[in-house]
Structure formats: C-alpha cells, structure tokens
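A single protein chain has been omitted from the complex, and every remaining protein chain is retained in its original position.
So that you can tell them apart, the chains are marked A, B, C, D, E, F and G in the order they are listed, and the count of residues begins at 1 in each.
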Amino acid sequence: MITEMNNMERVFGRPESLRPVSTHYCPGCGHGIVNRLVAEVIDELGIREQTIGVAPVGCAVFLYNYLNVDMFEAAHGRAPAIATGCKRVHPNMTVFTYQGDGDLAAIGTAETIHAAARGENITTIFINNATYGMTGGQMAPTSLVGQKTTTSPTGRKIERAGYPIKMAELLATLDGPAYISRVSVSSAKYVVRAKQAIRKAFETQIKGLGYSLVEVLSPCPTDWHMTPAAAIEWLEENMLPHYPLGEFKVPQEAR
Amino acid sequence: MITEMNNMERVFGRPESLRPVSTHYCPGCGHGIVNRLVAEVIDELGIREQTIGVAPVGCAVFLYNYLNVDMFEAAHGRAPAIATGCKRVHPNMTVFTYQGDGDLAAIGTAETIHAAARGENITTIFINNATYGMTGGQMAPTSLVGQKTTTSPTGRKIERAGYPIKMAELLATLDGPAYISRVSVSSAKYVVRAKQAIRKAFETQIKGLGYSLVEVLSPCPTDWHMTPAAAIEWLEENMLPHYPLGEFKVPQEAR
Amino acid sequence: MDKRFMTGNEAIAEAALQAGCRYYFGYPITPQNEIPEYMSRRLPEVGGTFLQAESEIAAIYMVYGASGSGARVMTSSSSPGISLKQEGISYIAAGELPCVIANIMRGGPGLGGIQPSQADYFQAVKGGGHGDYHLLVLAPSTVQEAVSLTMESFDLADKYRNPVMLLGDGFIGQMMEPVVFEKRPAVSLPAKDWACTGAKGRASNLVKTLNLDPAELEKHNIKLYEKYQKMRKDEVRLENYLTDDAEVVIAAYGSVARIAKTAIQALRQKGIKVGMIRPISLFPFPYQAFADIAKRVKKILVVEMSMGQMIEDVKLGVCGAAQVSFYGRVGGMVPSYEEIVAEIEKLVKVAP
Amino acid sequence: MDKRFMTGNEAIAEAALQAGCRYYFGYPITPQNEIPEYMSRRLPEVGGTFLQAESEIAAIYMVYGASGSGARVMTSSSSPGISLKQEGISYIAAGELPCVIANIMRGGPGLGGIQPSQADYFQAVKGGGHGDYHLLVLAPSTVQEAVSLTMESFDLADKYRNPVMLLGDGFIGQMMEPVVFEKRPAVSLPAKDWACTGAKGRASNLVKTLNLDPAELEKHNIKLYEKYQKMRKDEVRLENYLTDDAEVVIAAYGSVARIAKTAIQALRQKGIKVGMIRPISLFPFPYQAFADIAKRVKKILVVEMSMGQMIEDVKLGVCGAAQVSFYGRVGGMVPSYEEIVAEIEKLVKVAP
Amino acid sequence: MSNSEKKERRAGIVINEDYCKGCGLCLSACPQHLIKIEESVSAKGYYPAAFVDPEAKCTACALCARMCPDVAIEVFKAKNKVGGNE
Amino acid sequence: MSNSEKKERRAGIVINEDYCKGCGLCLSACPQHLIKIEESVSAKGYYPAAFVDPEAKCTACALCARMCPDVAIEVFKAKNKVGGNE
Amino acid sequence: MERKSICTNVIMAGFGGQGLMFIGKLLAYCAMKRGLNVTWIPSYGPEMRGGTANCTVVISDQPIGSPVITSPDALIIMNNPSLEAFEPRIKTDGLLFINNNLVTCQIKRKDLQVISVPANDAAVEAGEKKAANMVILGTYVARTGILTKEDVAAGFKEFFGAKTEYLASNMQALEKGMSYA
Partner (left out) sequence: MERKSICTNVIMAGFGGQGLMFIGKLLAYCAMKRGLNVTWIPSYGPEMRGGTANCTVVISDQPIGSPVITSPDALIIMNNPSLEAFEPRIKTDGLLFINNNLVTCQIKRKDLQVISVPANDAAVEAGEKKAANMVILGTYVARTGILTKEDVAAGFKEFFGAKTEYLASNMQALEKGMSYA
C-alpha cells in the first residue's frame, strides 16, 4: 500500500515536533490526540526551538518523551509555578504547561488561579478527562455528579463531594487571562476546532497578551471502564452538557 | 457620666460573645469592627454554644482571645480545610472561618475554592484589607494596581504582579456556594449592612444551604501608613470602585 | 478467627475502621491508593466520612480539624505527598492532636518512582517539619502486623495526644497476605475534654500552636519533650530474632526484615550464626537493644532500602562499641536474601 | 572597603545580588521579610525579577523553573514556610538544580513564635523531604559571614548542581552589624548546558525527577550519593576557637556560637580552658573534627537553641570517645553566656 | 433638631478608656459632632475619645458605637421612648 | 459519491502498525467506512486498524488521522488536485 | 512432585490485561484456604494501564520470610518480553510454563523443565476465550500438585464472588490446562 501512495503527496502525517515513538497512553486515550495538536501548532508557528514545555504529573507525564522541545517535568500541580519561573527567565520563549484535571483543578488550584490572575504570559493546555487517569481512576474535581470512580464507588454525591468545577468559566472571570476556551476531542470536527484554539492560545502568548488556557474534554477509556468508542460517546452525552464548548475570554485586540 | 446614664437603658454595648478584653489590633483597624459584628450575630442567633470558629494566621490570629466560643487556630491559609474537618465531625455546629486576604486569596486559594466548590456547609468571613497586615504590609493578591506596599515599593505593577483578585465574584461563579456578598466597614451605614450580610451567611449555614462567604473591605491604617480617618477615606475612594459591594450569590430559597 | 486475604493497604484501612476511625481525608498517590479507595467504600457503610481532599495539604488540615473536634481520624499518602504534609504534621504535633498518618513509601527523591523504598526514615523519625517535635513511628513487616499496629496507633495517638506515623514501604502496602482481625481489648484513654465540640456548659476550648511569648513557647516545648521521654521509656517495640547465640547481627525493619529472615535461615544452614534486631517502633528507637547487643556482638549489618538512614540511629545506639556496616538498595530496587547472605559472608570473612 | 550597617536579612539579599542572583521568588513570613522587601526594591534596579508568589510552595517551584532555565535564583522563608517547601526541595535536589534557600528559623513547632530558634537543624541536614538527598547547609554566625556564605552558596550550588540552604536563626536575620561587600574572585563553574533555554542547535533538554525503572532510579541515587561524598570530602567548613589547649569543648553554630565565645572568654578569665568547634557547614558535618578532638578532650558541651538536634551529629563524630552533654533553650529563648558559663562549670566540677 | 436650648438628657454614650485607642472613627461617625479626642494620654498610652454633649443632642443613634473598632462605646437611651436605633 | 465502479486511486491512508493500538476511533471517524480492525494481533499485542478501500473511495479528508490518538495514520492524495482537506 | 514440607514460589508475567494478577491472587487465596501461608506481590510498569505486569506468589507451610524472589522455583510466562526478562532468573531445573500461542521467542536455557501450553487455543476450546490465564494456572497446579481443581473452584467462588456460568467456563479452561501438565 505504501508503494501505492508513492506518487501521491502526503497531506497528513506526524508533525515534526512529535518524536517518532509510540506513546504509553492507553488505546483511545485523548492525550494522544492533544499531544499531536500541540506539536502541529508548534510546527505551524515555527517555534520548536523557542518553546519550553512543562509536563504534569498525570498520564501525560511522559509528554517530554514525545515532544521534541526543551521540557520540564513538574511536580503534581505545580506546572504553572515552574512555567512562571521559566518565563521570567526567558520572556522571549513560548512557555506552556500541559496539565490534567487533578493536576490543574485540585492540587494545583492556587498555582493555576494565580498564574492566571498575574496574567502570566504562558499557555496552559488543560486536559479534562473527569478522572485521575494515572493513579487508576479516582474522582477528580471535574468528575460529574453521579460518576462512578474508584473513590466515589456509588457515584459522585453532591452532599459529600460537592460540585464539579468548571475551570474555564472560573478563570474567565479574572482580569489576568487573555484567552480562555473549552474544546473537545470527541470528534474530528471538534479536533479541528481544538487545534484552532490551541493555536490561538499560543499566538496570544507570542503577542504578549497574557495568560491563555485551552480546556480540552478528553476521553479516558481505561478509567471510565469503556471501549474507546463508548468513551467518546459518554463524553459527548455527559460531559458536553455540563462543560459547554466555546471561548470564554478572547484577547482584547482580537475581539 | 455613667451615673447620668443610670436611669436609661443600654441600647448598644459589648455583645456577650465578645470577651471583655482589649484587643491587640492597631487603632482604627477594621478587624475590631468585624470581630464585634460576628459576636453580635452569634448572640442574636443564640448559637454561642453551638459555634466553632477557625482563626487565621494574620492580624486576626488572636480572634480566639476575643470570641467566647470554641475555636481553632489555623495554619496560614488552611482554615477552610480545618473547618471542613470540624464540620464533618460536628454537622450540627455552626462552623466559621475568619480569614485575611493573604490567608484566603493567596496561600489558601485552593482550600477556599474547594471548600466553596464542595458547597461545604460553613461560613467564611473574609477581611480584605488589600495588604498583609500581620507581617508588616506586603502586597496582597487584593492590593490595588499602583498601591505601594513593602514588596511593591513603587506601586503594584500589572506587568510584574498581575491584577488584584476579586474573590467574591470568582467564588460566585461556582455551583457550591449558597451565599456570597461583599460589604464594607468604612461607614456606620455600611457596618449595618455588613452585619446583615454576616447574619445572612450564618443563617444560610444553619439552614444547611451550603457554603457562605462575606468579603469585608476593611481599613489597615498601620500598613497603609495613614491615620484611621484617612484610611477610611482611602478605602472608599480606591477600594470601593474596584471591589463593588453587593450580593453575588444568594440562596435559592431566598431569591 | 476468619482469615482474610488482603493487600496491606486494604488491611490498614480495615484495621483503622475496626479501631473506631470514622474519618478519612486523603489524596490519591501510588502505591497507597487502595487505602482511600477502601475507605470510600467502607466508611459510608459504617456512618463515617470519606473525603477526597483537593491536595495532601488540605487533607492533613482536615485531619487537624477533625482531630481537634474530638474524632478518630486518619490520612495516608506516599513520599512526595507526605513531604507536602510536613507543615501540617508539625502543627498537629504542636497542637497535640491525636491522629494516624500512613506513609507507604516509594522511591525518591522528587517524583522518583512507585516501587518500594525506605528512604523517608529520616523524615519520619527526625522530623521532616520544623521545630522540636516527634511522631510515634511504627513500621510493620507483615500485613498482619500492619493490622495490629494500625489498631494500636489510634490508641497510642489518643494516649499521648500525638500523631502516629505508620511507616510502610510499597511492599507492605501492595502485598497480599492472610490476615485475622482480632478484637483489641479496650484501653482506658484520657477524655478529650480539650476538643472543640461547642462551648456548652463549660469554658470555651482552643486548639492552637502559637505562643508569642518565648517563655511560654519554651514551656510548651519542654512539655512535649517530656512526652517524648515517656515514649522513649514506655513505647519501644522491637523484635529480637535469633540474637541469643548470634555472632553477627542484622538491623532491619519493615519488609527488608522479612527478607533478612530468609537470609538468616540460609546463613544458619551454612553454619554462620546470624541474628536480627528489628525495630518496630522507629521513634522511639530501640537504642538500648543495640547498646546491649554491642557488648557481645562485634559486627552489625544494617540493611535498608535507602542509601543509609537508620544506620545513624544504630550507630547512636552502638556508640562505637561494635562495627556497623551497611548494605542498601534504593529507588525501588530490593535487597534480595542472596545479596544479604553475600554481605554477611563478606563481613564474617574479614577479621574484626 | 566601605562598611555598611545592615540587618542580616538585608545583607543576605544584597550579597545574593552581588553574587549574580537576578531572580527571587518568595512569600512573606517573619522574621525574614526584609529579604523579599529588599529584593523587591533592588532587583528591578539591576534588571532582575522579584516576584511575590502566592505561597511558599509556588515560590519553591518558581525557583525550580528559573533554576532549570539556567538562572541564579533564590528564595527565603522561615520555619513553617520551609516545611511547606519540602516536596519542592526534594524535587530540586533530585533534579540537580542549583539554587539558594535561606531559612531564618523561628520557634516551633507549628505556628510557634517569631523569635530566634535553631530547631530546624534536623530538617535541614537530614532531609525534611522524602528520599535520599542532601542540601549543602551553611550556618553563618555574624552578618559579615552571612554575606560571604551567601555569595559562596551560589557558587557551590552551581558547582554541585545542588540546592544550598543558608540556615540562620532569627538573630542572624534581624541583627544589624557592619558589613563589607568584597568582590569574590571569579570561580570557574561548569556550563549549564543541561538547562531549558530553547532547543536551538542542539538536542532538547529535559529537567525531570521521575525514573520509573528502579534500576535507573537506583543509579541516579548513587550518582547523587557520590556527589554528597564529594561534598563530605571537600566542603567541610568549621571554626576551631581556642581548642588547642582546651580541656572542655563547646559545640555550637550560628549566633549561639557567638554567645559561647563570650562565655569562653569569661571562663578563661576564671582559668577554665574552654574551646569551641563551630560547624559552619552543617552538611557536610565536620565529624572528623569531633573525632579528633575526642581523642584529647573528654567533655563536650553542645549548646543549641533547640531541644537537642546537632548533638546527634556531634555524638556520631565523637563515637563514644568523649562525654557529650547538652544545654539548650527553645521557643525563642536564648542561652545567655552566663548560663553557658554555669553549664561548663557544672561539667568541669563532676569527675568524668 | 438643632434646638440648642438646654435639654434634659434623653440619650448618651459612655466611652470606656480601657478599650479606647483614640482612633477617632467615632468622631467622624457622630452626626451631631459630640465626640472629641482628649488632650491627655490614657493609661494604655492613647489619647482617648470623650463624649461632649452639653446640649443633650445625642440621639442614641449608635453610629459612633457601630464604627468603634474597640467596642469602647456603650449607648444609652431614656426608657420607653421610640428612637432611631436598630 | 457512492459511485461504486472501480476507480483510479486518488487518495489513501497508511496505517503504521508500530503505532496503532487498535482503538478503533478512526473507524467511526471515516465517513466512507474504509477502515476495519485486523483479526490478528500485532507485534505490540494489539489488533491494529487496516485501510480497506477497494473502490478507491477515500477522499483524503483526514478525519481518521485527526482522530487517531497514536498518530498512526498518514494521509496521501494525488498531486495537483483541489480537495476537501484542511 | 510430591508434597512434603511445602515451600514454593512462582513468578507470573505478561501483558497488562492477561489476567496474571488474577490467577496469582487466586492461587494464593486457594493455598491460604488450604491452611498454607502465602504472599502475593504485584509489580506494574508505569502508573498507567497496559504495558507489562508480573506478580510473585510464595506458598509455604512455614512463616514466609522474603516475599520477594530473585530466583523463582517456577515461572508462568504469557508474552515474549516477559520471557526475556525472567528466563535468566529462574532456578536450575525450575518449571517454566509458557503460553506458546503468544510466546514465540526461543528458550535459551537448557536446564529448565519447560511446559508449553497453547493457552489461548485451549481457552477457545473451553468456550471462554479470555481464560488463557486459567488454562495455564491449571497446568501449573496440576504439575506442582499444589492445589486440586476443587480447591481452585472453591477459591474462585468465594474470593471473587463469580457468577456460576462464568465459573463453569473458567473451570473448564482450568481442567483443560491441567491436561497439559
């Protein structure tokens, strides 16, 4: 078949900033899609050599094995602080964090809110998969009401565990952020939009406009105990209604 | 003069829940007013023996010397977590925290947001004096743009230190809180409203409706380097425009 | 008694329940997730509260709040998470609040790995937090012992109004073994009349750690110190394993001690008389046992899953009276009994 | 050289600036607020960055980020704040990131007090965080020494790719003394080719601490260990004060050592020959100096503003060869020279 | 209201010198301007506030007391009268 | 579009078996239903996806590739043609 | 192999989803029910799913010292990488159980007793294609004589609370496996 394609031109393939290695993600995991989107944006903007990434503690911890840019591995939740330290030293680099919902919305809440409030000129890619993937599927701050996880075995109960947090909406109320949006990777159409959002976030930073964040709704088939296809479906049926997609804050100049 | 009042009735005096001791607060400090308001509300609701308070690390650390209720002294920023532990053990007690802006909006951001998001059935009295009073007047997350503090000696600069955080507005976007309002103690009129808000917050908890918070704009003449009167004026001229007073969230049933 | 087949983590959780613990606050981290997961299932069944905190820091202060409210409460975590709790642990010790903290250690430093380790010994016994305080630190070496020490921990915590740390390595947490849950005899414990429960019919209570008057703070420190002295006197726990006729003694705790037992059996079959002192309480440390053994045995091999931490306490006990050697594996690597055999053989070969 | 009259805190900040530190991340806490306050004034003047973090935890990870980006960077705090940084410190040590951390100790545990203390010794030297790592720990005893040790700290940090802790008590921070800022000779230091600066014209760099393969993590631990061994060999710093003819020796560090000096002068006037070993580097600890002195001097008095922490290291050095006694004040109480004189007199009176 | 004849006192305040720190917030709060700061220092080292109401203008409105951060002010009122308080 | 005569291949995809984990997301993404899961296990232990397009219906829309979490799909297209991609 | 003083151990290794942890626990549980001392230790790869996994089971009528085994008495191997990782560690004359439907690499050592089982095929035959793990467990227990089919059935039911149909097919797989001993 490869020979069959020989006289054709490649219209889609692995972005250059993404190393030619297999990932450790489970089959059907949304992280893989978003890793690629970030690499594509870095390629398109031509900033591979001017980019410094911060990987989270979470399933995406090995992001540095995939992206071919300088990278930090953060402590759980502290990526925004690390990115801040880095950005202050290298104001001309494009500095981004990539974080899960446990990482960003639980243990890292303060670091997230304050990087945003400072208008720290960094970009955050926030993977909301409504669970703690890496540690085996515990309840996340973004787990839905009624969602069964290993630490909400009978489903998340409001009385005990409270309400799922909408980080994009929360952050958009602050003065610091320039760009905040929520996207999904549950269909190819959404994936295209997700990439546009990520690009916009990086561009916001490059223009020096301040903090940018893209929340990505992303399936975790393993910890949801579903097939990849079922996970996509569950995401669209359950997460989309609670976590509406859209732009919650756009840069002044782009309004 | 006391004799002169002898045949009159006392229409205003020290609330019972407030111990008859002199405070360590500086002259003209807003903490004193709010301490009294909390005591008045406890008296009016008749809940002195069913109340457990959590004092912050900040100028109000000695709150437990003034309020005659069971109390915890928290670690800096952790009052909401302590109150959560306490409330879960004593669901029928009225549990409140009293916190400064450094305590609540800086180091304690995560604990605050998550207690609120959980709809933890506790009440928070949040003293926003736009500075770290106890440690000598450093910049707080709520310090205004341009405000001179010991760590923003040329005035708070957005480029370096970002934007002041409006906690009441931020928290009101969450699903967990039942009652969120902002009041001021810069005039007797406002003080009356402040007390109403504090009462409403406590009542919200007693009715079991969820998290309640009252943000109180409060003068810190010492660290603002002003006379008490000038501090009041500065508050009204500078803080009120940035931190509008009002109710940002009211209980469902009370709407 | 019914034997149950459980992981150490589950057994610790169940033992806590049976010891009357009704409040658990924690945050996920490998290799101890089975504790919160078990608690999230079981606590609501017995009318207790499981709450997954937003962070390890929030968790330890929820423990502070629940303990200060008079409840039996626990938290658990693993190395990086325990580091985050250090401020809170110092506060809890300062405030004299009883609670149980399990640390199922993993390889460090930093994010490290998720395999078993014993490299948080110093943190646990010398005080990873600030100020002069101590935890009571207990180190089980079997799942069954994890059960009995967990139960005992709650009593000790209440008895001394002091936090107790259950220090396990990843093996203790994730290994499955048969366990029996025996009812513990009821212990008479001091009333918690200091706790915040609402100031009804009594003067108000206060849980605090601030003492701006140095003389007062010194007094408080001395009070704490006297408590630790009492623990040193009354709470030392250790196992002497074949030390009576031993010519060489191994010092090891936790799961390393089990591996050492297999090594000792193998060595004794070869005719080398080896014994072991296994500290069960790491604080208070059994210094005297080492001082005593050093009168008779001239070679002590400390085996740890660390670069050498407990060895300092062994040396403080031995106080120059015997030669103290070390064998350690780290980062999730485990000393095999064959390696221990080889180390001992090396040791006995060289003249003292 | 111009003499300046400064608090220790200000002097540390200025020394850091002069040593090329251009990034400071911190959070207010008494008694070290003059460091961030000074930095907030001066750093912008020299093109550097001062940032008041939202917490001590954020501050230490900003340091992680700035150090990993190749910059000279510092943070400072006091006891409770340092406890909060323990996870981050373990990460920084694991990631081999050079930086300087000042701990201006106050009375603990818990919120404690704001007066001087030395009760964070264990935390600093044994590792308050998880895993096998060490900080280089330096303890100045005058404001002038605070200046020189601060400057040196940055070089040592870069030389070893290791965090350095400047361990001062509240006196060192808040005392004012004359100081001279001498230019330090330039030291040749390894290039920071491992730092994240953008992967231009080279393979990408990675700052990390995770090693899921235990064999790899063990290797990394051994690599760190060898670094600590090198420090133990090359970086021991101490002051011998009148030890040559001494019959009794005091062990003390930081401002307690100054007080001890006054005591020693008073004692010598009374004809009692007392000397002092003052560890300047607490890690690496001058064990050998104590081993050596113990061959000759049979009584050693350790004086600390704690319930007794450094005494364990002194004992490990002495190894049973001399009697080691302790005198301590805590919680912000300070041993006066008169008290030390009395302790020594007691000591020399009793037959050994 | 601005009846300046000598009236019977129907309301008044008592300032507790042990509590008063002389901040002066009660001064600005009193609509009748009935409070001044003493010239001499108190035992606590402050210049305390004093109630000066020769014309018995005090209405027991308690605005002074509500602003007092040190709960130094007690407000009194003749019994069985309807007044502007609470 | 549903012209089922044998056409000249003007577009197609290549699935890299080293990357493919057989998640099947590409299957649902392909509007032409040109992808199926293999019956046999790959060297990595997965049942990988396979491109089955005997009728040359592939439009190089790349929807499959965009959904592939493992970047296992490359999309090709005959040169010098205007198409529905990007 | 006769049962005298019982003291044996086995490492089981394969891909994440192959159910090796399960049969390890089952073996240990059943042995416990037979009155023996047992330990079961898992070892996973990275913190996420997939990858390789293995567990160690020690069974003894004496108190168990080391639950960690460098040189096991027996190995159950369900994929190629595990063969590579563990083959060098097994004892001389040790029992090497391999699933020859998946393990295609050459066994290098000549000093081992190799028991080669077409576990996947056998599972399909037994009507429960996911039960390759049960097949090889069957071979192991039969060969070592450590447990009977009834022991396993009882343990299966009790510990894992399995539904009866599910149990039946798994027992068939087990039996099938026993025939390869």
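Here, a contact is a pair of C-beta atoms (placed from the backbone, for glycine too) under 8 Å apart; a residue touches a chain by one contact, two chains touch by 3 or more.
Worth saying up front: this structure is predicted, and the values here are computed from it rather than measured.
When the full complex is taken into account, the listed residue touching the unshown chain is D:Ile259, out of D:Ile259, D:Val314, D:Val330 or D:Leu347. For the chain left out of this panel, the touching residue among B:Val38, B:Cys59, B:Ala168 or B:Leu213 is B:Cys59. Per the touch definition above, the residue from B:Pro15, B:Pro56, B:Gly133 or B:Pro228 contacting the chain not shown is B:Gly133. Residue in contact with the omitted chain (choice from D:Phe50, D:Phe154 or D:Phe171): D:Phe171. Take subunit D: the residues that touch the chain left off the picture are 3, 5, 30, 114-115, 171, 174-178, 255, 258-263, 265, 334, 336-338.
We adopt the following convention: only the chains that are shown with their structure count from here on.
More C-beta pairs touch across one of C-D and B-C than the other; that pair is C-D.
Inter-chain spacing, taken between the CA centroids of subunit B and subunit D, is 39 Å. Here the CA centre of subunit B is 26 Å from the CA centre of subunit E.
Subunit C has residues 30, 49, 51, 54-55, 57, 80, 87, 91, 110-111, 114-115, 208-210 in contact with two or more other chains.
Subunit F has no residue in contact with two or more other chains.
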